[in-house]
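Can you keep this structure in mind? I'll have questions shortly.
Here the complex is missing one protein chain, while the rest keep their positions.
Presenting chain A:
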Amino acid sequence: MSLIYPRDGLSAYPKHLTPDYKSTVKRSPTKPLILMPHTLSEMTGPIYGHNAIEENDNDLTKQFPGEPLGERIIVHGYVLDEDKRPVADSLVELWQANACGRYVHLVDQHPAPLDPNFTGAGRTVTDKNGYYKFITIKPGAYPWGNHYNAWRPNHIHFSVFGHSFLSRLVTQMYFPGDYLFPFDPIFNSVTDERDRARMVSTFDLENTIPDWALCFRFDIVLRGRDKTPEDMH
């Protein structure tokens, strides 16, 4: 059967069942997934226009009357498909903990301060070159209950839509050189070192703004339609 979005690249993704990350044990499918051809239903997907986004949705330091606390950073990059073609008009949403490692969520009871000027949610749409940019605060590490003395490395959650429902991606952006990497089962659920490296942003001195903000570059690569798609009909 013809698969128009190649599946080979998905080997970079974690396995559903990754026992070191305990929550996967009861939440991953146990029966084999059923291989299916890609129909119109999978090959189409939502497209987002300018109406979805308002001013400052991509600047998390300007959403409240005061400035949030912490290290101000710029996070930017390109959304590309696996053949390095830009993915334009792609909705990029992010959410994250504040500088102290706390989320704005009732269930997050980590005894760290909440910041009245920061909630950690942002969104933008890529331009014709697939480019996006956010201004935010570097998130803090925080403890979690997976195992004794478990702490998440600093990370920002990303949600990205390609142009089909097959290129939908939710991932996490990490920061270079994090000392918590070796201990984190979510980061290490991606077993290949080179695959893991693509979740780590690079420090971007060139685009740092002197006296104002450091900058990190994070390119996101989504599944792409095969260069020579077979005729569906």
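Please note the rule applied: a contact is a pair of C-beta atoms (placed from the backbone, for glycine too) under 8 Å apart; a residue touches a chain by one contact, two chains touch by 3 or more; residues count from 1.
In this section, contacts and distances are computed from a predicted model.
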Worksheet item: Looking at UniProt, which of "MotA/TolQ/ExbB proton channel family protein", "Protocatechuate 3,4-dioxygenase subunit alpha", "Alkaline phosphatase" or "ABC transporter permease" names the chain that isn't shown?
Response: "Protocatechuate 3,4-dioxygenase subunit alpha"
Discussion item. On chain A, where is the contact patch with the chain that was removed from view?
Written reply: 1-2, 5, 7-16, 18, 21-42, 44-49, 51-52, 54, 63-64, 82, 84, 91, 93-95, 97, 103-108, 114, 116, 119-123, 157, 159, 163, 165-166, 168-172, 186, 189-190, 194-196, 198-199, 219-223, 232-233
